[in-house]
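Shown below is the structure under consideration.
One protein chain is absent from this view; the other protein chains keep their places.
Labels A and B are assigned to the chains in the order they are written; within every chain, residues are numbered from 1.
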Amino acid sequence: MLILIAVLTLSFIAGSFGLILGYAAIRFKVEGNPIVDQVDALLPQTQCGQCGFPGCRPYAEAIAKGEAPINQCPPGGENTIAALADLLDVDALPLNDEHGEHSDVPLVAVIDENNCIGCTLCIQACPVDAILGSAKHMHTIIESECTGCELCLPPCPVDCIDMLPVKQTLADWKWAIPQFRERDAHVR
Amino acid sequence: MSANPGLHRFHGGLHLPDHKQESLTRPLEHAGIPDQIILRVNQHIGEENEPQVKVGQRVLKRQVLARSSEFVSAPVHAPTSGIIRAIEKRPVAHASRMSADCFVIEPDGIEEGLEPPSPIGSAHRIDKKDAILRRIREFGIVGLGGAAFPTAAKIETADRYNIKTLIINGAECEPYITCDDILMRSDPLKVLRGIASLQLILQPRETLIGIEDNKQAAIAAMQDALDKLGLDNTRIVVIPTLYPSGGEKQLIRILTGIEVRSGQLSFEVGVFCQNVGTCAAIARAIEENEPLTSRIVTVTGPGVRNPSNWTAKLGTPVSWLIEKAGGYSVDEPMLVMGGPMMGLELESDQIPVVKATNTILVLDKRDQPTVRECVRCGQCTEACPAQLLPQQLYWYSRSRQFDHAEQYHLFDCIECGCCAAVCPSHLPLVQYYRFAKGEIWEQRRKTWKSDQSRRRHEFREARIQKQKALEEERRRQKREELARKKAAESGDQSDTKPPAANQDLVKAALERVKARKKSADEAPRNTTDLTPEQQRQIDEADQRRRQMNKDKQ
Partner (left out) sequence: MILSSPFVNPSAATSRMMLNVLLALVPGTIAYVWYFGMGLIVNLVFAIAFALLFEAIILWLRKRPLKPYLSDYSAVVTAWLFALCIPMHSPWWLVATGIGFAMLAGKHLYGGLGFNPFNPAMVGYVVLLISFPKEMTTWFQPIPISQDSLGLIDAFAYSLGMLDSAAWDSLTSATPLDLHKTGLSMNLMSSEIRQSPMFGDFGGIGWEWIANWWFIGGLFLLYKRAIRWHIPVAMTAGLLVPATMAYVINPDSVASPAFHLFSGGFLLGAFFIATDPVTASTTHRGRLIYGFFIGFMIFVIRSWGGYPDGVAFAVLLANMCVPLIDYYTQPRVFGVKPPEER
């Protein structure tokens, strides 16, 4: 008899909580961005393919489905991994070296105009249409739109594209974090 | 005169030892023409100037050397006559220690000047107002309180609002700085006439001249001049000496009680602030037809022998002024442009004076204290005039949690340095905040760029899809046509060129490039077939270079 009472009481408690939670799930549902958009917003949009996926959006979709780890994006580096870990509530992993190295200095592609033959192969390769030009006319890279993905280097038959660091100007210089002899070790 | 009652107060602030007497014992003098003038091309906040003169050109005093056509800009004028020896990157006063474009002028000592324009006469207020504004813009006037914001742009923007109160900033709250003090003592009428021009343009209901009470001589001189000139609805308000009373938001609060909202312009509450030095520059521009080519600079500090004030031409190297002030008095001087609380460290004394240079402060490098850990004492919170929690901003900046730092109103920090000055652990708090702000701005730029890249990529994908669809459509139509004409036609309908011809062209092009690259490695490509004119120019350049090298030794 006692056992019956106990079972009924617990079932009643479980049932009421279930109802409350169900009601809360519907009544207080938050309409937010689907997770894919949120992940994509954190990726650097270089569209370089180093992660193994053809662009940032496919990688974002894979992460959202749980099919890919978050540490495969070299242009994003540690900052992106940390942001993704924060968003998805998982542990931040170190960058997977097999996919490439992270460079703190941003690079842009530059075409050596003396050697360009106007073949348009690089234009077709650029994922963000940052190269201006047409067949048998000079090609040039729009520096402000180039993401440094390096996808234009392999197709060029005359190897006239170089990756150069972006010059820092007075406008985008920033203060460094203070560092002191006694505390150097643990300041990130 | 003691501080007026009925003034408001702001939270925090510091009573600092003001160190002003040292540089006020000597009268204001002219620093003269230095051996070399290094005039920075850009001397204002806003759009970049473009040089209007060439190397080798002789320029006259007051001639425009660089200007920009953008709204927020101010032209730069030659401070004396001479020859432009170079337009090149030179070390300038910037925290990055990077160089910027400067005119290197060799003065000829003659001081030959351009003919000044005709004085502003017209009787109509509106015409006069336009003429004054044009003059202020043409003559390169910028805010001389340290910000160097183009005054014409500021006034024109303010004019769109209803300005009720004109506040003239004579507070000069930072220790060591006395250039405004000595200006008000020696030429108060000029300051007031500049104020009169502002009053003509903005038509405020009242004008308040705020001066700290540690400047009794300046207050007396200004009051005398004000009685003589008799400006309407203008009065001098003596405020208690407290750092940073001279900050715009703090001064507005003290004089009017208004608290300018975070992110709001002071114009939106009907207030326009201007520094006394800028007012004097406006008066010089309008009455003496002088563009901004010189300013008063205080040379002071424990590291200089005779602290004093100098009227220095823009472009004067700091070393020239220090020599005028008796030279260094310490072995390891530390140079600061500006005051001890908000100034900028200079890495060499070859850096020149610009429009924003109000002080050259020479400190002793060995006076830097040991930095310890934050003990969460909260003294920074008590001192902060913006009523922030500097401690929290420190912890979040240090741990790179920039979103939290922003939530704690990091961007409301005016970087006055009160928190760092009171910190018992000597933490460089302001540097942490500047670091955090820089990181946040960079993050915003990166986000904007990546959004842009994403849009371009998506557009490209859409375009390719559309093209594919069109191709598919065309092929389908062609197939149908073929099917219809199958019986009548014979032979190929292919619309591609024979592949062989195409490949030949490509191969030829590749050969050309290889040959060119090979010859590029061997010899410079542009020194054969020179015209005599080109050869002459090259020889001249070589000679100049040799001359410069010789001069350097």
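Assorted remarks:
The rule is short, and it goes like this: a residue touches a chain if its C-beta (ideal position, glycine included) is under 8 Å from a C-beta of that chain, and two chains touch if they have at least 3 such contacts.
Because the structure is predicted, anything quoted here is derived from the model rather than measured.
Looking at B:I105, B:V336, B:A356 or B:A436, the residue that reaches the missing chain in the full complex is B:V336.
Which of B:Q223, B:Q431 or B:Q452 touches the hidden chain is settled by the complete complex: it is B:Q431. Although one chain is not drawn, the whole complex shows that of B:R376, B:K468, B:R484 or B:R536 it is B:R376 that touches it. The chain that is not drawn here is touched, among residues B:I37, B:L226, B:L242 or B:V422, by B:V422.
Within the set B:K89, B:R261 or B:R484, the residue that contacts the chain not displayed is B:R261. As for the chain not pictured, it touches chain B at residues 10-11, 14, 16-17, 95-97, 175, 249, 253, 259-264, 334, 336, 338, 340-345, 361, 363, 368-370, 372-379, 381, 385-389, 391-392, 408-409, 412, 415, 417, 420-426, 428, 430-431, 434.
Convention: only the chains that are shown with their structure count from here on.
Here the CA centre of chain A is 35 Å from the CA centre of chain B. Chain A contributes residues 40, 43-47, 55-56, 114-115, 117, 119, 127-130, 145, 147, 157-158, 160, 168, 170, 172-178, 180, 182-183, 187-188 to its touches with chain B in the complex. The touching residues of chain B, when paired with chain A in their complex, are 94-96, 98, 100, 370-371, 397-400, 428, 431-432, 434-435, 438-439, 441-442, 445-446, 449-454, 456-457, 459-460, 506, 509-510, 513, 516-517, 520.
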